[in-house]
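Dropping a structure here in structure tokens format, bear with me for questions.
Complex shown without one protein chain; remaining protein chains in place.
Chain IDs A, B and C follow the sequence of writing; residue 1 opens each chain.
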Amino acid sequence: MKTVKLRIIVEVLRSLASRAYTLKYPKIASPAPQGFRGKLEYDIEKCTGCAACVENCPASALKSISDGDRRTIEVWYGKCIYCGRCEEVCPERAITLTTTYSLVTGRKEDIKSSVQLEINRCLRCGKPVATARQIDKVRLQVKDLVLPEDYDAYLSSLCLDCKKAVQAELLLAGRM
Amino acid sequence: MLPLTAGSLVHVLSNIALLIENLRSVLGDRFRKHSTRNERRAYVYIRKDGIRDCVRVLFDQFGARLSTISAVDRKFKFDVLYHFTLDQEGLVASICLSTPKQAASLDSVTDILPAANWIEREIQELFGIKFAGHPSPGKLLTSDDWPEDEYPLRRIG
Amino acid sequence: MSIDATLPIGPYHPALKEPEFFKLFLDGEKIVDVAIRLGYTHRGIEYLAERKTYNEIPILVERICGICSNVHPMCFCQAVEETWELQVPDRARYIRTIVGELERIHSHLLWAGIAAHIIGYDTLFMHFWKHREPVCELFEVLTGNRQNYAMNCIGGVRRDIDPTKHKALILETLSQIRPSLLRLKNAVTEDPVVRARIENIGVLSRDQARKLCVVGPVARASGLAIDVRKDEPYAAYREVGVDVKVLTEGDVLSKMLVRLLEALESMEIVKRALDAIPQGPIRLEPKEIVPGDGIGKVEAPRGEDIHYVRSNGTDIPERVKIRAPSYMNVPSIAPQIKGASLADASLIIAAVDPCFCCTERIALADVKTNRESSVDFESLAQRWRRKSKYSRKDGCV
Partner (left out) sequence: MKIFDWSRRKSPWAFHLNTGSCNNCDIEIVDVLTPRFDVERFGILLQGSPRHADVLLVTGPVTRQVLSRLRRVYEQVPKPNVVVAVGTCATSTGCYEGSYNIVGPVDRVIPVDVYVPGCPPRPQAIIDGVVAALEKFKAERSD
């Protein structure tokens, strides 16, 4: 019994001697540590609009909306579960989860952010093909392959159907 | 999964063999076949009317623990797997049986093994497999207003 | 035995855990029977898992339970790895072990705090949670979130543990909370009031435990030496080794002790794993989706967790069956609670670790007069706390 009482006294003295354990938040900011999975941010310079992040999002927080000449990749923080899948799958390393953690809002529709990318149309039929950056990237990747000279200028800017048609035409003309 | 040491491997394998021999002799022609995937996983395929005897052998003779029962929707039938764990051997023995989708039903084992109570109720709710002889087949997981003849995990067609 | 009142508890109890509904049948102060209704937090995860790809499911199953955030993804990944016959890199196995054991420390401290809160000893509750906090902060640095670690993926882990910076931090945190935990353990075992409230209450006999197939600390407190880490070593437990703590009394005190001893043991396991962790890759890219089935088993803080996965060769599994440990443990409340006094009800329920905390709105129905009155939590909590007070007066202190 005495030991119990004694222990309580020791505990009290120990607590008195130690510093306050409570954080002084919100008076003193308490930043999240490096590597915290917080608010998702796009690097607008790097994103090609391939929508790999949209495909892999377990919560469908990311959306890809294509209307005519523009593709918008949009993230809604109200739906994001901060798992980091998008950061992992992005081939361009254009997504980072920052250490921003406080996204408190009164209107949940407002907490969105988006990247807009230009979509190239098919030179032959005018159908939307892919974003300009995606086409540039493909061009860069196939640069070293042996291809007909006009691939670069013309073929890569066609939609799939037209590409097939043009290739058939070229084949008939004996150029391939 | 890491391989076992040679000594314990022999022990476990002899135990699996003993278990399967026992089941075969008790079940007779209700025993279909068996396979061992590795030293930690054994599968025994039986006819569905043999489950109660099977549970008696496993629970009473071998001291196995019922881990869970999984039902799988396979278009025209349900596969039901009773996963038993033999803790000393670190072995999972899965008793596999199947029941046709039309009027799917199985014998309840709750009176032999009280642990099956909730698991059977859950399968009854989510798949619509009736467990004949279950003491309290009420709702457990789905909401009060959930329609009687709809089963969320049952696939259509 | 007559039933003169039924007392519904639930579904709301704000402190922790899912809303569950317990209907207690009472004879005076004595509990005669209990009926349990689940489904308040039934989110249909198995249904959702059959509609998501293999890479998304670890993130979905992580959100089955907030305290077992490492257990479920690890278990699912193990089941898939068994199906696809993948050999996880050694370093990944050790990282899984370390994260799993840190999670066990945090979970057991959380539970001990809740138990202390229920017996009306809020100082102890605050202390347990205070010493749990460094573990959460450690997780924030290691994994990027306090609760949802997102560490596991099929074929390994997603984040590495830095051999210098992180290792030093983990060891520092452990050396910081270990002495405090020992002190708190003494506070539980030596304090006569706490002992009076938890000793010989909610006894689950060995035989009942076996019949109900309970798992984890509940089984180990009743003398069943079952622990997946020992019986079927996964991750790096074969190399690191586990000392399974088993007690035989089966009452709330032994459940508490088993958990506290386990938390202390977990600290040792983390230290051993940190010493032995090999270098190498942390992740293996799966080559193909193999049709077949597999079982994953993990010892969660609450007991054996088991996932059954059936793959049909597409990138969406045909079936994911999840059985969390509490599913086997909650039915064992019935034999424990029968014959106990009402004041101990919430403690017995909580001892199983569905963390049933008191703060609740309860409708008291008096069967005799058919009168129904709504009683808020406070009056019931007072009743629970009054018992602590009486035991103090009864010459315990």
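As a working rule, a residue touches a chain if its C-beta (ideal position, glycine included) is under 8 Å from a C-beta of that chain, and two chains touch if they have at least 3 such contacts.
Just so it is clear, the model here is predicted, and its values are computed rather than measured.
Participant: Going by the touch rule at the top, give the shown chains the omitted chain contacts.
Facilitator: A, B, C
Participant: Among C:9, C:60 or C:309, single out the residue that touches the unshown chain.
Facilitator: C:60
Participant: Consider the whole complex, including the chain that is not shown, and state which of A:60, A:98 or A:113 touches that chain.
Facilitator: For the chain that is not drawn, the touching residue is A:60.
Participant: Could you list which residues of chain B touch the chain missing from the display?
Facilitator: 142-146, 152
Participant: Mind pulling the chain A residues that touch the left-out chain?
Facilitator: 21-23, 25-26, 30, 32, 58-60, 76-83, 101-106, 108, 111
Participant: What is the set of chain C residues that contact the non-displayed chain in the whole complex?
Facilitator: Chain C touches the chain not shown through residues 11-12, 14-19, 39-45, 47-48, 51, 59-60, 63-67, 69, 110, 113, 125-126, 129-130, 133, 136, 145-148, 358-361, 376-378, 381.
Note that only the chains that are shown with their structure count from here on.
Participant: Given which chains touch which, is the overall layout a line, a ring, a star, complete, or other?
Facilitator: line
Participant: Counting only Cα atoms for the centres, state how far chain B is from chain C in Å.
Facilitator: So the centroids are 25 Å from each other.
Participant: Suppose each chain is reduced to the average of its Cα coordinates; what separation in Å results between chain A and chain C?
Facilitator: The computed centroid separation for chain A versus chain C comes out at 35 Å.
Participant: Do you know which chain A residues sit against two or more other chains?
Facilitator: none
Participant: Mind pulling the chain C residues that touch 2 or more other chains?
Facilitator: Residues: none.
Participant: Within the complex, which stretch of chain A touches chain C?
Facilitator: Answer in residue numbers: 1, 3-4, 7, 11, 21, 32-37, 56, 58, 81-85, 88, 97.
Participant: With touch defined as at the start, can you tell me which chain B residues reach chain C in the complex?
Facilitator: For this pair, the touching residues of chain B are 1-2, 40-41, 63, 65-68, 70-73, 81, 83, 85, 87-92, 94, 113-115, 117-119, 126, 139-143, 152-153.
Participant: How about chain C: which of its residues touch chain A in the complex?
Facilitator: It is residues 52, 55-56, 59-60, 62-63, 130, 140-141, 144-145, 148, 150, 158-159, 183, 186-187, 190-192, 397 of chain C that touch chain A.
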